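Complex shown without one protein chain; remaining protein chains in place.
Now for chain A:
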Amino acid sequence: MTDPPGPVAPADRRPVARQGLSVGLATGAYGISFGALAVAAGFDVWQACALSLLMFTGGSQFAFVGIVASGGLAAAPSAIAASSMLGIRNGLYALELTHLLGVRGVRRLLAAHLTIDESTAVAVAQPDAPRARLGFWVAGLSVFVLWNLTTLAGALVGNAIGDPRTYGLDAAACAAFTALLWPRLRSRDAVAVAVLGGLVALLLSPALPPGIPVVVASLAALLALRAPRATANPDRAAA
């Protein structure tokens, strides 16, 4: 990569690079569970790898294979809808990253492909733009390389072990979704959205084909339109 990381002092370079690499290692490791779950859902090893190479956004990938696992390829439209809606946040990250990164042409497309939770988190955590750029590329590239290698490993392991239920792979998917949801439940409003979303999906599941309840449950996000919880404001009360 010839992209000049900008004028980052050599002494500052190492901590940023280390941060990016450790995020890459931590995230890359769970590509194993994705690969195993993808083949448990009925995809072959090539398809599991194609998803990691081309979609490259973990939450969307898990949603895509999870819905196909429960509804088969008949549920593919819902799987596409759910993975696409989960990917919307990457577009929002991109809005913030694009002026920070200042890239054009092919490199801009590469930056777009690497725009995910982890690369964004490392970039925006830096104190200045040059370090943000370095952090973005190190985290994005290391997650990309490891995520794809571990997806392949997971898919091969998943293929070798036969019935996924014996090893609890279906339950591993449940645990994975719980772990993806967990860090987002920081506010009371987020918990309310989660409870409503879960309830809608549960109530609709017996009546609709697999996957569709998940897509409909996304409407629970509209709860966030409510004005932020009004806190007691003595000034306003006085006025």
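Here is the rule we go by: a contact is a pair of C-beta atoms (placed from the backbone, for glycine too) under 8 Å apart; a residue touches a chain by one contact, two chains touch by 3 or more; residues count from 1.
Going forward, contacts and distances are computed from a predicted model.
Considering only "2-ketoisovalerate ferredoxin oxidoreductase", "Polysulfide reductase NrfD", "Carbohydrate ABC transporter permease" or "Branched-subunit amino acid transport protein AzlD", the record for the omitted chain gives "Branched-subunit amino acid transport protein AzlD", by its UniProt protein name.
If you put the hidden chain back, the residue from A:Val8, A:Leu21 or A:Ala63 that touches it is A:Ala63. Among A:Ala17, A:Leu86, A:Ala123 or A:Ala139, only A:Leu86 touches the chain left out of the display. Where chain A meets the chain that is not shown, the touching residues are 26-27, 29-30, 32-33, 42-43, 47, 50-51, 54-57, 59-60, 62-64, 66-70, 73-74, 76-77, 79-80, 82-95, 97-98, 108-109, 111-113, 115, 165-182, 184-185, 189-190, 193-202, 204-208, 210, 213-214, 217-225.
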